[in-house]
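For this depiction, one protein chain was excluded, whereas all remaining protein chains were kept in their positions.
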Amino acid sequence: MRYSGLRVFTQGLLGNTGWKPAWRKPAPKAEYDVVIIGGGGHGLATAYYLAKKHGITNVAVLERGYLGGGNIGRNTTIVRANYFLPGNSEFYSHSLKLWEGLEADLNYNTMHSQRGLINLFHSDGQRDAFARRGNAMLAQGDDAVLLSREEVREKLPYLDYEQARFPIYGGLYHPRGGTARHDAVAWGYARGADQRGVDLIENCAVTGIDIAGGKVTGVQTTRGAIRAKKVAMVVAGRSSQVAEMAGMRLPIESHVLQAFVTEGLKPVINHVVSFGMGHFYISQSDKGGLVFGGDLDFYASYAARGNLPRVEQVMEAGMTLMPMIGRAKILRSWGGIMDMSPDGSPIIDRTDIDGLFVNCGWNYGGFKAVPASGDSLAHLLATGRPLEVAKGFRLDRFRTGRGLMDEEGTGSQHNLH
Amino acid sequence: MRIDCPYCGARDLREYTYGGAAAYLQRPEAEAEAAADDAAWDAYLHLRDNPAGRTRDLWFHEPCATWLEVERDTVSHEIFATRALAGVRT
């Protein structure tokens, strides 16, 4: 069923009785060409591109809970392409281009809003580091503008330019950066994949991975055994548990990242603002809530909830940067499970087990990556070769040291990225 | 979260710095063969059990400069035991 303003209107006249389910609820078949473990953004996008670009539709996405219930339904919705190390640059650039055509592609309004992202800097050294980043963005063909303090002030008049602990020297402006409605991305991909014949199977937990002679043959699930020629593990924070079913240990540690939303307010913050010195970033949703977050809680966790020290630190950062938000009230705080990798960059690769693939290590940057991640994994599954923009995301780079993409320069400790 | 420091008693999370999995304590031998070395260092530095449940990891209690090994649950955040890596000095 195609969505359009006209159909919203005619359905309104008909009492909205004609809307069909956004996707089917099929029972699992005995065998698929490809089984994707994980019905989050990355898994759904992978299924979508497998069907759309490669014509591979005998595909199942297995989801333990409900579709889009992981980090894609629990993030701060920022979409950007402002990485600076080769390997990341081209990948996120590709992703942003996919975002820019996503609504037309999916026939689903993901509310991708390119309202512009500003990374603030607070010293000459930070300015130079951001200049290196901005120049890398330009070299990649993306957009970046170095703003002076006065130019930042024009765009963000509400920051504290007089008393803030870390004075604002300027900002790196990424006009095409912005936000999107996170749930809609999952639903749009789900609907698109379903329309092309992919089986999206909810409430179906994988309990085992079947391997014979070094080759994957299928999976065991709470809804029975499913044979598969290829299996992809796309489970973010739960990657270590699923990989363990195949006898693998991954370079992943799972950490909690908290985020916050306030009560609805009339428009007041019109950009995405990032305050690196305070590990604080903020935007305002279309519903009016201020959506913001900070750094990890810093300890390994699967609890999907955090503790007060980080909550308070994030609020203090908000108060030093933009004290006009003081009277906004936090409505809800939550935590997600982040699959932290040793260099802060992701992994999209085959494994030593024939037919078994892995997509993980998104740290806390997975949302914006969803389109390119799905495209890349689909390409790898379909052709056996990595997509050009994702060829740096190898699993063995930590062992060899080749092509590490340590954007933060913090080294191999997982939680420091 | 409150963690027992053997010197200071139960202290709030904000006094601690997390140092990663207790696997960091099993540092590869310096004299290992070169080829085996890469795999050993990869396992040591990067590969993690990362359990959803009981785990052991390392925490630094800043005020008294004590590194602890903490046995705890990554799902419930329950803490079962703590010990100072170097033993308790008297």
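Some notes on this structure:
All chains are identified by letter, namely A and B, in their written order; residue positions are counted from 1 within each chain.
Simple rule for what comes next: a residue touches a chain if its C-beta (ideal position, glycine included) is under 8 Å from a C-beta of that chain, and two chains touch if they have at least 3 such contacts.
Quick note on the criterion: contacts and distances are computed from a predicted model.
Between the names "Sarcosine oxidase subunit alpha", "Oxaloacetate decarboxylase gamma subunit", "PTS fructose transporter subunit IIB" or "Peptidase M24 domain-containing protein", the one given in UniProt for the chain missing from this structure view is "Sarcosine oxidase subunit alpha". For the chain missing from the display, the contacting residue among A:A304, A:I353 or A:A382 is A:A304, taking the whole complex into account. Even with one chain removed from view, chain A keeps its contact list with that chain: residues 3-5, 7-9, 11-13, 15-16, 19-23, 25, 65-67, 69, 73, 86, 89-90, 100, 103-104, 107-115, 122-125, 127-136, 138-141, 144-146, 158, 160, 163-167, 181, 183-184, 187-188, 202, 262-268, 278, 284, 286-288, 303-305, 307-308, 311-312, 314-320, 323-334, 342, 399-404, 406, 408-412.
Contacts to the hidden chain, counted on chain B, fall at residues 1-2, 10, 12-13, 17, 19, 24-25, 27-28, 30, 32, 34, 37-38, 40-41, 45, 58, 60, 62, 65-67, 76-79, 84-87.
Here is the rule we go by: only the chains that are shown with their structure count from here on.
For chain A in complex with chain B, the residues that touch the partner chain are 238, 240-241, 249-254, 298-303, 307, 309, 342, 398-400, 412-415. Residues 1, 12-14, 17-21, 38-39, 41-43, 45-52, 55, 57, 59, 74-77 of chain B touch chain A in their complex.
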